[in-house]
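Handing you this structure, nothing more for now.
Note that one protein chain of the assembly has been removed; the remaining protein chains are unaltered in position.
And then chain A:
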């Protein structure tokens, strides 16, 4: 079996799960195996939806997420299915608890892969290294644990059947006690899934100025991003940070407003299909990485951009 970890928001499978399913099916086909799913929930999970995508579905309700509980759930499902390959959508959380899983299985860990395939009984993958600047090809024998970088893979279609659902009994493990969740209010599309990202940097000048960034993002059906300087200033939440310590995004269109283009920021967005920069300093490093740009003051250019997009939409 190839085991897919199905990530979800309680109601729906996340897009990343459908990408992971596609990758898992490719491996399963090469190994002549079936695809099993594991659906771990804090409280509720989209069991009926998930059943449509796999041949067996393992489920468990584990209470608040912790790396230990999720690792235990995946390990139990791996044991129950006899899976030699575990495939999951890549996220900061999955990359943490799958570190545990990989160690427990003594598995080759292929993190945040762009592509993956099987050949001669081994699993091959491509991924970025050196702050996203290098593309490397790696290989591992089974067992493997593989995470799938968002927006790299076509989405899987349902199989047309309804999988048998097997409830796992996951052992209690020593873990952290969650004291308080600090939820961020969610607006619009999620940053890592968005096809358009509009990021404001320190050049925006204030938290209030981000209203305009939000407006442009909404017009383009995209998400708002931020640089570390902006997060440090408290203008935007950390969840919006793009870069080495923030999220990695690879949208079709990345618009950087008042962003200098530090390497740690580039690490999170330099693989975007098109990069647009607006900066008043013609020497700003971001222009070296831009497809299109405007040398100008964001406070003048951004409102003009919003108007121009509105005009185009009419």
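Basically, a contact is a pair of C-beta atoms (placed from the backbone, for glycine too) under 8 Å apart; a residue touches a chain by one contact, two chains touch by 3 or more; residues count from 1.
One rule holds in what follows: contacts and distances are computed from a predicted model.
Student: Any idea which of "Electron transfer flavoprotein subunit beta", "Thiosulfate oxidation carrier complex protein SoxZ", "Iron ABC transporter permease" or "DNA polymerase IV" UniProt assigns to the chain that's been left out?
Tutor: In UniProt, the chain that is not shown appears as "Electron transfer flavoprotein subunit beta".
Student: Of the residues in chain A, which ones touch the absent chain?
Tutor: Touch set of chain A with respect to the missing chain: 65-68, 71, 91-93, 95-104, 106-112, 124, 127-141, 174-184, 186, 190, 196, 220, 228, 232, 238-239, 244-245, 252-253, 263-264, 267, 270-271, 273-278, 282, 287-297, 300-301, 303-305, 307-309, 311-312.
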